[in-house]
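Selected chains only, in their assembly positions.
Going by the order they are written in, the chains are A and B; count residues from 1 in each one.
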Amino acid sequence: MHAPQTIPSDLADPAAAVLARLRTKSPRVHCITNTVAQNFTANVLLAAGAVPSMTVAPEEIGEFVARADALLVNLGTFDRERRAATEIAITRAGESGRPWVLDPVFVDRSAPRTAFAKTLAAKRPAVVRLNGAEFASLFDSGYEDDGLRRIASAISAVVALTGATDRLTDGARFLRIANGDPLMSRVTAMGCAGAALVAACLAVEPDRLMATAAALLAFAVAGEVAALRARGPGSFAVEIIDALHGLDRETLRARAKVT
Amino acid sequence: MHAPQTIPSDLADPAAAVLARLRTKSPRVHCITNTVAQNFTANVLLAAGAVPSMTVAPEEIGEFVARADALLVNLGTFDRERRAATEIAITRAGESGRPWVLDPVFVDRSAPRTAFAKTLAAKRPAVVRLNGAEFASLFDSGYEDDGLRRIASAISAVVALTGATDRLTDGARFLRIANGDPLMSRVTAMGCAGAALVAACLAVEPDRLMATAAALLAFAVAGEVAALRARGPGSFAVEIIDALHGLDRETLRARAKVT
């Protein structure tokens, strides 16, 4: 049992250990994600050591999920076939005991999306990753620290509210990660890919809060390294994949700003 | 009212002003576009300062368009759900007074696509962007300057015929932009992304011909800057996003070839 029951004040070493397990175990991560984010998400997962699959055909998604180690459900595209596939995938993940991550993209922008996301949030995701507007819309709650804790306890999931500072809680423990770079908000699918990385880490780390923290810290630090080399958002999107691929414990130690 | 009613012989300064407004106002641009182009298009919009959304679900696209500042309709993928969503989106854009751009990709390649595009061209787009073969097929007309003027007047839209030299007209005024680089034709989705940038500029510039010219000039000049740094089409696709993100008035002034 390598899962700590408390989060150490220095997250760099355990996050590096999670990354190392990703690289040696190469977990399979099935991603239901929007067509804008698919390619970048697959490349982020591969750079970190995981193996992505992305079919959304209802006829076969159950088999893919049953053979995967974790599942990502991102609502970005929201077409009919994808919604049908989502229900099947979540049921199968539950039957197989596989952790799954809910990323309710743009849930604040349309009523049908809000209604669908609410049914999904009740199906025991391991982690819900979202921003403040999405949180408010999905949970009818303010997104101050107490609101996050309350919802995390109510749905028995880790809530990860991402932004300039990421705030993570499983209801009991609470973490802040103040890493990252403003260029991350000028490249599409950064949040979607970060959520996929959370799913990958859940496949190799049973402490769900630690898995979530490791993924978000690693991605944010990779963003800082990328920003040092990039001339703009185009090269930044390339450099963050290289940086994630080469990320080591020393860089995590030097850069992690976790409280 | 910052929209000039005539196009100045020097387009660089007003184009730079449009770009500056993009960066400060961050307009929302909803894009119905093909799955090949989605990621690159989103990144071009983000690099320019706009905020893209891309759902095509008929149940919710009306809400997305109502909250957006402009709409792009690109026919590249042409699946059934996308066609249904397109009708809803255009109707909603009309009701909300939002400008929309028609990009009838490959309309010359199949009869069902031609027929569908003709119904869309009659629904009062602000701008139609296309190449010569697509123009001929969509409007049953030659694409010499007079043909462009006549069609622009007939459909009350700006016609932007892109190629080695872009030709733009609203029926009365006529512009030629001779910028760009041959590598732009060796990377997929360049034209699609350029049309999305036109939609973004329409959100911050009421003179539709000026908005169209600003977008196409900026993108073509970014292409020239990118070509100076690129070693081939792979790095060119990265560099053009960096170049667009960093594009300034001085570069536009030095490079604009507009008559």
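Just so we're on the same page, a residue touches a chain if its C-beta (ideal position, glycine included) is under 8 Å from a C-beta of that chain, and two chains touch if they have at least 3 such contacts.
All values reported here derive from a predicted model rather than from experimental measurement.
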Homomeric assembly size (copies in this file), of which only 2 appear in place:
3
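We adopt the following convention: only the chains that are shown with their structure count from here on.
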For chain A, which residues count as touching chain B in their complex?
34-37, 39-40, 76-80, 106, 109-113, 186-189, 230-235, 237-238
For a test of understanding, state which residues of chain B touch chain A in their complex under the given definition.
35, 38-39, 42-43, 46-47, 52-57, 59-60, 63-64, 67, 81, 237-243, 245-246
